[in-house]
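Here's a slice of the assembly, chains where they normally sit.
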């Protein structure tokens, strides 16, 4: 065996600094039969860290349904792939950049977007849309404004320059995110089904090529940081964050697509968290091959970089590729044309070892499978959350009048218009944005149409906190509903599971509950999980975030001319609610915003009703008998109707059944519901069809005028509502600049 | 009184702008430039005439706003 | 009609403009890489597309303006050939000296992507014949640095020589600088060269040409170009 240098000595402190538990280190020593080199310690710390190995979550992720008629590639690759017909596939994934964004919001969010775009074009897909899901602390917290401004500018800064439209997202505020904001970014690309590229290497003795920008000492230990709980010192520690270069990424995109087209690529993997280490090990492990790297050839930005630093650097805009034999020159010429680095830094072997050489010394020689796809996994102890009490309408105060409560809701940080944010994103570039942000789901035309993709990201963290299982179900159901509401057939999801410290049984219980709920809903709604990401340890000083399993949904609109929007279109049309309204106020936005209470069980999600009601609504859209559709979520019926009125600049006169108290009827959050508007004269037929399908349908009133009229309440000006809804966020943000 | 604050990227931090400028200068035929790193300068007008207190104010301004100390360093200079 | 779309590293709306040129103008479209020295023979129209050439590093359009191909673009313009610069293309034209003035950061210091009202200042140029003078167009903008400015003398000349092409307007057609997307002086959204054969504009007519996507007020510009070149 070769000599592996070892300074400094491996001490228990050094092991701990690398985020390895003593037993994990022990396991590693036994595996290799000797003490590791420092470079090896760095490599294993990166590979076995939560972020790369999914050691706490893997056993549970395996329970998710991942198969379906449309699924070409499920979890396990850089992104999921679903068939959308005509020889085309949608390629998508979501990923978190939570901790880096808290430390440096602009660059953290920007590089998050960069990373997920790379995951998508690594597979041969041209990115056609980006979305994001953001959670910030309480809006009164002194850091919140700064974080919102920075994150939004960072997402826009990267996506706008790269040239992908950012078409959707979700934004929420809660004090539980004060010390741990969430930045989840999703990217969607299009590829031909027969031109998809995978990470697994194949063929022995093939050249491994380094592509893209040069390597610097960026974010060394970034991956470890992303998985370590924050303590008091975190802000002082100021770990190196990476700086994104969207310009380089755009060039990398074009160059990669060009060499793929030229047939140069056998397999390809982006360098994300823990850069060269993760990408090289994954390529080899997935392809059952060994990898030998010679770091002397790695293009470096800084002088004197050690093997350890090169292996752990998180410099952005880089790729690793196994080249087709005989294609070296052609591939290199393409990269040079785009002004990017290209270097052969190793080759595949048949030894199943991961060997790293630098300046003639073997810095690492490790078994590749055990590092990669056979990394440790834990079945961590968990306790289920205590069920919460079911609240009756009478348990909830109705002291605030209905119009005043509506005002509070539409001016709350969670429900106000997010225009201030999405106007900073170029949502029109590429010229395919059929439905821009602000609707239930974004709709993006596929090539020349008439097909389009519908895209959304959703989760209701307060439900997940109240009941992880129901909350997990609800997140999926809401994504499914949002796709349905624009007339799309929901195809598949990507998820981003954001939780606290899994070593605490109650947090692990939240995780398990949510994953079970997600699984149940995906199963029932035929909505498989094809990719995703897990972000754990989102805690500061033992205080965890709300459990936040973000769901990114992708659906197919067969004919974009029939895609549905939520704004009222014409006066005198009948408004109905699809689905049963009982007035569920537990864990509702009303309870939180109007009553300042966060308690009660969340609304149960009846997946059979979800499916039935959604399929019914979709059939109405397909048959062109409705003119507006909106799903009912946060804030209940009246908020949904107000949003339809504001979008259409048209009022409505409404009625309600006597059996349910006003606050519960208008603001309850019963699930599986949609507000629909019947095209003129179609009402009776819709009623008949609902009866035949066993779908609950209730007439609420009709559109018209410039006010919302409610029985027994003062009338509400639509323009006034719109004004208050639109100005809350700009005013809030304006106070800082 | 007048002061100048110069904010530059820490030396290990990637400077995509500098890189692009280097390339552009090269292709414009400007020779002899080996590397460029771009930073910001703030020309500040302060009330009062006490250098020491001005320095305190500016350091405070840098830490709070002008510099992102995660990736940048700063320097305060006074006009002679 | 034959159009050359110049592609710089970081240009990202070249496909959008190519689509508009072929769909609406029925033009043959040739992408031209910045490192080329000559335009394709018989080029009628040169387009500098939107995007972030060279990452918008240093100043928007500054590095692209000094690319090799720009000498040919300048020669084309001097011969009276048509040149259209949209968004980053407008910034490049200013940096290259083909148009006067400069585009600086939006007054609110944020990138802005939204639909605006654009008032057509004159309908007798090769770019605007299909519109009416004073017509209000719904066209989107998407930029962080679209705040047009120049010294007083230049502005006076532009105004007196009828070289303002479009202005940001309110829905009643009046100009309100504080209400525009970027704070541009006199609401200037686009300007012509002295002989009106070079147009630079910040808004993106190429993104509003199909009813599936939104208003189709951008079509007129591409129809005008096709008609002008047919007549020529």
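Residue numbering begins at 1 within each chain, and the chains themselves are lettered A, B and C in the order written.
In this section, contacts are C-beta pairs under 8 Å (C-beta built on N, C-alpha and C of every residue); 3 or more make two chains touch, one makes a residue touch a chain.
Just so it is clear, the structure is predicted and the values come from calculations on it, not from any experiment.
Peer 1: For a test of your reading: one copy of every chain kind is shown, so what is the whole-complex stoichiometry in these labels?
Peer 2: A x1, B x2, C x1
Convention: only the chains that are shown with their structure count from here on.
Peer 1: If you average the CA atoms of subunit A and of subunit C, how far apart do the two points sit, in angstrom?
Peer 2: Using C-alpha averages as centres, the distance is 36 Å.
Peer 1: At what distance in angstrom does the C-alpha mean of subunit C lie from that of subunit B?
Peer 2: It comes to 34 Å between the two C-alpha centres.
Peer 1: Would you mind listing the residues of subunit A that make contact with two or more other chains?
Peer 2: In subunit A, the residues touching two or more other chains are 245, 247-248, 339.
Peer 1: Can you pull out the residues of subunit C that are in contact with at least two other chains?
Peer 2: As it turns out, subunit C has residues touching two or more other chains at 54-55, 57.
Peer 1: Show which residues of subunit A lie in contact with subunit C when the two form their complex.
Peer 2: 153, 156-157, 160-163, 245-248, 250-251, 338-339, 422-434, 445, 449, 560-561, 737
Peer 1: Within the complex, which stretch of subunit C touches subunit A?
Peer 2: 9-10, 12-13, 15-16, 19-20, 50-52, 54-57, 109-114, 140, 142, 144, 204, 206-207, 209-210, 212-213
Peer 1: So in the complex, the part of subunit A that touches subunit B is made up of which residues?
Peer 2: Where subunit A meets subunit B, its residues are 103-104, 106-107, 213, 216-218, 238, 240-243, 245, 247-248, 301-302, 315-316, 339.
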